[in-house]
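Yeah, one chain of the complex is gone here, protein chain that is, but the others are all in their spots.
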Amino acid sequence: MEQKAIYEKLVEKFGEGALGFLEEGPEPVADIAPQKIAEAALYLRDEAGLEFDQLMCLSGLDWDGFDENGKGKSVAILGYDVGGQPETSDRVGEGDLGVAYHLYSHGQRHKFTMRVRVPRTAPTLPSVAGVWSTAGWHEREAYDLVGITFEGHPDLRRILLEEEWEGHPLRKDYVMPDRWGQVPLDGKNLAKNPFPATEPDPSGSAPAAPTED
Amino acid sequence: MANQETKMNSGWADQDHVPGIKSELMELNMGPQHPATHGVLRLLLETDGEIVHKCTPVLGYLHRCAEKIAEGINYKQFVLYTDRFDYLAPVCCNHAYVTAVEKLMDVEVPERAEHLRVITAELSRIASHLIALATFGLDMGAWTPLLYCFREREAILDLLERIAGGRMLYNFFVPGGVRYDVPDEKWTADVLEFVTMLETKKVKDYNQLLSYNKIFIERLADVGVISQQDAFDYGSTGPVLRGSGVSFDCRKDDPYSVYPKFDFEVPVGRGEMGTVGDCWDRYMVRVREIEQSCRIIRQAVDTMPGGEVHAIGLTKPVKLPAGAAYSRTESSKGELGHYIISDGGQMPFRNKVRSPSFCNLQIIEKIGVGQMVSDLVAFIGSLDIVLGEIDR
Amino acid sequence: MNILTEMIRGWFGPDKMSDQMVLILSAVTLATLMFVVMALCALVFTWMERKVAGFIQSRYGPMRTGRWHGWAQAVADMLKILGKEDIIPAEANRFFFSFAPILVLLGSLLAWAAIPWSPNFVSADLDLGLFYIFAVSSLAIIGILMAGWASNNKWALYGAARGAAQMVSYEIPLALACIPVVMYTGSLNTSDIVIAQQGGVLNWFLFRNPFIFVAFFMYFIASIAETNRGPFDMPETESELVAGYHTEYTGMRFAFFFLSEYANLFLVSLIASMVFLGGWWSPIPGTDFAPALTFIIKGVLMVLLNMWVRWTLPRVRVDQLMYLCWKVMIPVSLTCVVGAGLWMMWRGQA
Partner (left out) sequence: MARYFVDIWQAVSSAMVGMSITIKHIWKKPVTLQYPEERQVLSPRFRGFVHNDMNKCDACQICARTCPVDCIYIETEGKGKDRWLTRYAIDYNKCIWCSMCTEGCPANSITMSHDYDHSVYFRESLVYEYVDPTVKKIPCHKEKRIELGYHVMVKPEKKKPVEKPAAEKPAPESTEADDKGETK
């Protein structure tokens, strides 16, 4: 079944829960209201003719500073500077968080993509772990790395990072830590120039002939 | 006994406890340094004697947050980070990533490059499956197949070294093609020779030495049975899904690259030694996939056209138009997908990696319960996980 | 034993020492000798095992130490192991932890006393020799249980529990497989058993009776299990239990376990050679020039067979191991005992 047709079925069923459908681009995508996502998932799985029995992928997204014009001008993420210290910025994170669901049906052999957006201040949406068990770990990952809370998840803990980790690395405004617990993360600067800077030679005389390294 | 109600699905756990005798479950920490956890997987087990009552995987010992790294470097540079996901089949990971990038980029990949991609990816898949057999045998206590499989893998590494320059991490693909053409005419001949050798002699040896060994069968038949329903529910893919009797292979059912051109079969578990979906089926699917990969390689070599090998110059920057797409390929472990959101620049806005081992491993929480510790080892081995891919 | 007593008496003069003193001295000398031989065996077999494994697996094995095929590798390893730190885990039971390796070693060492090396060299020519060997080699079970429990390590406990179950069970087919032979000789004396096989290869018990032929294989399989080697290495099971009951052991204490494993391996091989393969008799009658050497060569061949099996087969699971023992090997061994008796009556060999 075409994605458009699937989306229309969703509109029929949920009405305002289906927010829109983006048809152009390499992958059509349906926007779903966050409160309706678990119901929509259950519907997509169980409705005859849809039968989405596999959740291929569940991605946590952070739309902070996304360049809407497609010019590649999104905000730069923060890393470490040359000296190994974390970069900081005054910018406050804005923009929604989101989740993308990619579904596949082994019986019907069709795919469907849906996305939800949740506000940054209250990133909470219902869990689909009860619909597809595979969502369990994917949602834990999204919780861990993006910081989205899934209501009704049976075991929502951090999965890849430590329980005590602060912040969510995949957020665009995440500042890299300079220490973790008692462990400093900057390390030794091995790239130090061993040769002190010298004055440029004003005469421009020829240096020694190049030798084999 | 908090876990009395825990669902048991193996004959071992249905023994009733003698009423009146209080016993506690023993917590057992399996890993991260354990020979059978294939890297740094850590399992928190609650056991009653030999029987596992609860199994909680703890991940993240290899976490590098490659998805964050991807947001900071350009598309061409990230190819070599994909090598590090599944370091046993890096070419397959390259393939998944460049396929995703090309889906957004809409570039015409030269035919010759596609053939080279298929050949190297299948070689890499064979290498990965060889390791899977080898380490699985090792988990089962058979040392010798390990060394035999590594011997054949070494031949693959030599072939890949000749074309790509690396022995383990190749960085061979670029968006829009592959990095280099074949080094010389002899290379393709050597590939064919190796494939023939593997098909006619070595796979037979493995089968006799390991697959059809009675002890090996007894260890694996009816152990860790994943039903078709569970496999779908937990998003299992690759040999794990096919071991459960589902004929699904991205190369055939969601085709990419030039796979539709080639004639090959998708081996599925048939429950020859026990139930459909047991460890032996998953193991045997891999052995048979080696043979099918050999077939694909032979066809790809035979029909390889001439011409360029990359559509975009190696030094040219890759720029993607804005958009988002999920693309999946069949890596040796299963469905390896990349969800790339591009904002129109040289770097992805978001690159989510859906790694097969991550999804395949999750089922251990369900299937691991009620098994013996020895069977759990067999089960992990039959899932063929790679921690570099799980933790990313 | 007698020769040794005479020698010691000769050295010190006939009247200088009391009989008891001479006896004690000779016993100490013998025990030391046995220990040295055992240690040597362990060294040789470690090296051999690694070479056999290597060649089976298309590689060389040790090649460096001592130039010629790494012959000194085992010696170097032993020196290294002696120099290692002796660690006793903080929560371990110190007494049992230190005592267990000695007990394990003791079990294998004691059994060596009754081995008939040649017609006139048996350390202890006991009337119940075979029975004695099986009895004392069971001591190792207690040692293994002790080691596993005292380590205060869950993996070690698993290994110990598995090991105890396995070794107790496999004692039965091991002993049962030897009974047909005892029925022939009518004696448990080890020398008597060997002497009964005089007269070439066809007089070896292995070929005298088809049921003994089967019993030999029962014995062989049970002996692999008894020495805790693959495919029955349940107490260790590297891929499941890390290192089993000796997970926490280091240095010399670990070496004791190691030593006893190889000593046990050689012991069961020697028993096989003694009971089934004609002991010190050479295959061709009238060519018994070096009885002790013949005996040892047979033992080493059995050890090689053992290694070959180990490096080929996958490991069985712990419940399958028990199944194999109680439901296959014991019935078959019992059948062998009955069958061998009937065969004797039919052929008038009794």
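Note that the chains are named A, B and C in the order they appear, and that numbering of residues resets to 1 at the start of each chain.
Note that in this section a contact is a pair of C-beta atoms (placed from the backbone, for glycine too) under 8 Å apart; a residue touches a chain by one contact, two chains touch by 3 or more.
The structure presented is a predicted model; accordingly, all values stated were derived computationally and were not measured.
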So which of B:N29, B:Q208 or B:T303 would be touching the chain we can't see?
B:Q208
Full-complex contact with the absent chain, from B:E154, B:E272 or B:D302
B:E154
Among C:V44, C:M63, C:A135 or C:V201, residue touching the chain not depicted
C:M63
Options B:G166, B:P255 or B:P321, residue touching the unrepresented chain
B:G166
Under the stated touch rule, tell me which residues of subunit C contact the chain that is not displayed.
52, 54-60, 63, 308-309, 311-313, 328
Touch residues of subunit B, complete complex, unshown partner:
73, 76-78, 80-81, 144, 151, 154, 158, 161-166, 169, 171, 179-180, 183, 205, 208-210, 212-215, 308, 310, 312-316
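Note that only the chains that are shown with their structure count from here on.
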Note: subunit B sits from subunit A at a C-alpha centroid distance in Å of 24
On a C-alpha centroid basis, what's the spacing between subunit B and subunit C, in Å?
44
Chain-centre distance (mean CA atoms) for subunit A and subunit C, in whole Å, is 62
Subunit B residues touching 2+ other chains are none
State the interface residues of subunit A toward subunit B in the complex, per the touch definition above.
25-27, 29, 53-57, 59-62, 66-67, 69-74, 77, 79, 100, 102, 106, 109, 113, 132-134, 136-138, 145, 158-162, 169-170, 174
Where on subunit B does subunit C make contact in their complex?
26, 28, 34-36, 50, 137-144, 146-148, 151, 209-210, 213, 215-216, 218-219, 372-375, 377
Touching residues on subunit B, where the partner in the complex is subunit A
59-60, 63, 65, 67-68, 71-72, 103-104, 106, 232-235, 246, 248, 253, 319, 321-326, 328, 335, 337, 339, 341, 343-347, 349-350, 352, 354, 358-359, 362-363, 366, 391-392
